[in-house]
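Sharing a structure, written as structure tokens. Questions coming.
Shown here: the complex without one of its protein chains, the others still in place.
For chain A:
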Amino acid sequence: MVLESSKWLMFLVCWHFKNVSCNSVAQKIYVELNNTVPCVRLLNATHQIGCQSSISGDTGVIHVLESEADLEWPLSKGPNPPYMVLLESSLFTRSIMMKMKNASSRVAGVVVVLKTSPPEFSPHTTCPNENTGVYTDTYDHNLAHCNTTVWNPQGNGLSYEEFDFPVFSLKEDNETEVIKQCYFDHNRAVNGSGLQYPLCAMQLFSHMYAVTDTATCIRRKNIDFSSSPVIVCDPLGDYNVWASIRPYNNTAFGHKENESVVIAAARLDSRSFFLQDSTGAEGSISGFVTLLAAAQALREVTQEAPPTRNILFAFFQGEVFDYIGSSRMVYDMKNDKFVIDLDNVHSILEIGQVAVRSGANLFLHSDPVSRRNYTVNNEVTNLVNNLQSSTAGLNFSLVEAGFSQPLPPSSLQRFLRARAIPGIVLADHQTAFNNRYYESFYDNAAHLNLTYPSNLSPEEQLEFVTDTAKSLTEVATAVARALYKQAGGNDAQVNNINADPKMVTQMLYGFLVRSNNSWFQAVMAPELKDFLQPNPPQYYVGVARSSHQAKALTSLVQYLLANLTGTATNLTQSQCQKPDELPNESTHMYSYLWVQGMVPPNSTQRESFCVRAAVRLAKAESPAFELEDYTSKEYSTWTESQWKFIKARIFLVASRDLEVLTLGVGVAVLFTSLLVTYFVSTKADVLFSDVREPARAAY
């Protein structure tokens, strides 16, 4: 009776677990895993990277890897290949992954459980974007291919390897517990004896349609067999966000007479091995948050005492994948498709990774090759002086990095590829990156030591000024002052330029902890409020969409920049959508955005209003796709493969013997029943002799 009641309990538990009545056999067999992040396939002009599963999924017996030596079991000793290897994040290293890649007939797939961060981990290459920067063999042989400085020495290049088995990642939650429980119940060898069937197995589906490289998959897209073409891959891209102190007419492209512009640049995107799990706290967020704070700091002073030159704030998307955004902007400038062109650019200041300091210094990197030119060198020295004098009264100082050292990977390199423009990249590292988790999923809020006291509610955490925010605010103040001086502003006004630490900490909270907070809700448009989630936004640039809507991160930065540099107007909502009808407003010069606004303390209705700002979106797709040159060495050719569905599930597998036994019994039953039936049917008249009696009686 105990057995029966426990079986009843199992039945009811099963019922409850599925919260629908347990009468489908599939529900008895499979447990679907919902919170998985797959590794997908990306292609460029020459390679395919990422992971691929077979079209009907890859099934393997689960094996939880305990150490690197334990790899022998799935790779050689284990009796039930193929295996699905479950790793903790500390074992997710290049040597283990390469060993599994070489024995891929015995490995059905890999599942990585993300736990505590290892001391350092970077799946990116050691020399990021080495072929599309400015340092080619023709530019300077000694500086090319990171011969002088290796920027990312911990890089193990895993993100750029190709695996022919699926690799998924799981967080440490209930689903992972179910998997581990299944493993411990069924897959552990007891007392050295062999494993008992049934064994716990997992199946991963992540079949990717595109193969070989971008040119092949685009060619396959263009073969038009029917009216609807089959698309197997999509180019990466999104939109760049740019804003200027003095607005430009958005319909007048090309060179502008007597316009001299200082460009302040930062990058928005980052990546990790599992693309949808990209964070990039130090890699990109530190840079663009500093630039946003600097833009806000400059707003008042540039209206009271405008500088001679214009300042253009540019936030580039897709920089991780061979500088998609900046190469597109340079291409547009060269081809008169942008409001200014390269002759109008006076100098460039780029904010790189600035949050992880080793000491009280930040470093100014410049390009030694262009500085061999006398004018360029003078301009750069001028910019360096402006920057160094801007740190007066702040808790850090700016030091020039070594003179013979090249620029770190930065958007400035793409500008230099077109023209020798004086420029500086501001970073917290002198030679190699201080970022031990460059382009990995550990580059998150914890990496920046973004800690909040535990008893705060989310709204209180939003307002709490962390130490990280304070140090970034100082950097933003220095950047804003330097930009003002560089643009020829009045020196007397410089000390009035200060970045707001509250704004910086709110931005850090929104971009690193949760984007669904009250401030972000207030600055966003009502129709885009679904972009705000309880998680940070996604930093992977993603696939370029044909609609004119930018992705969550880009839209958020666009609306924030509008809020920080624009002005609130009195226009109503319908006027905000058609401002050209009003005499003093023009959509050529400004963009008009209707935002939700704050909720006043005593009511529930938001006070929405119309923001007028000189903020624009510029398409950030690689020129290679415009020019249809899919094997281009000049521009980024990255595309992402398409897939039908991606899912994962666990179940038990039975032994081969039981399956063959079932088939044997079936065949035996079939033949036996055929024989018996034949026999009985031929002797039916003897066996069922009663049948004849009614017939005789009828006579």
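Brief remarks on what is shown
Basically, contacts are C-beta pairs under 8 Å (C-beta built on N, C-alpha and C of every residue); 3 or more make two chains touch, one makes a residue touch a chain; residues count from 1.
One rule holds for everything that comes next: contacts and distances are computed from a predicted model.
Candidate names were "ATP synthase protein MI25", "Anaphase-promoting complex subunit 5", "Gamma-secretase subunit APH-1" or "AP-5 complex subunit zeta-1", and the UniProt protein name of the unshown chain is "Gamma-secretase subunit APH-1".
Within the whole complex, the absent chain has one touching residue among A:118, A:198, A:458 or A:597, and that is A:198.
Within the full complex, the residue among A:568, A:582, A:627 or A:663 touching the omitted chain is A:663.
Annotation for chain A: contacts to the undisplayed chain at residues 4, 7, 10-17, 21, 24-26, 28-31, 57, 59, 182, 198, 200-201, 203, 649-654, 658-667, 669-670, 672-674, 676-678, 681, 683, 686-691, 693-695, 698.
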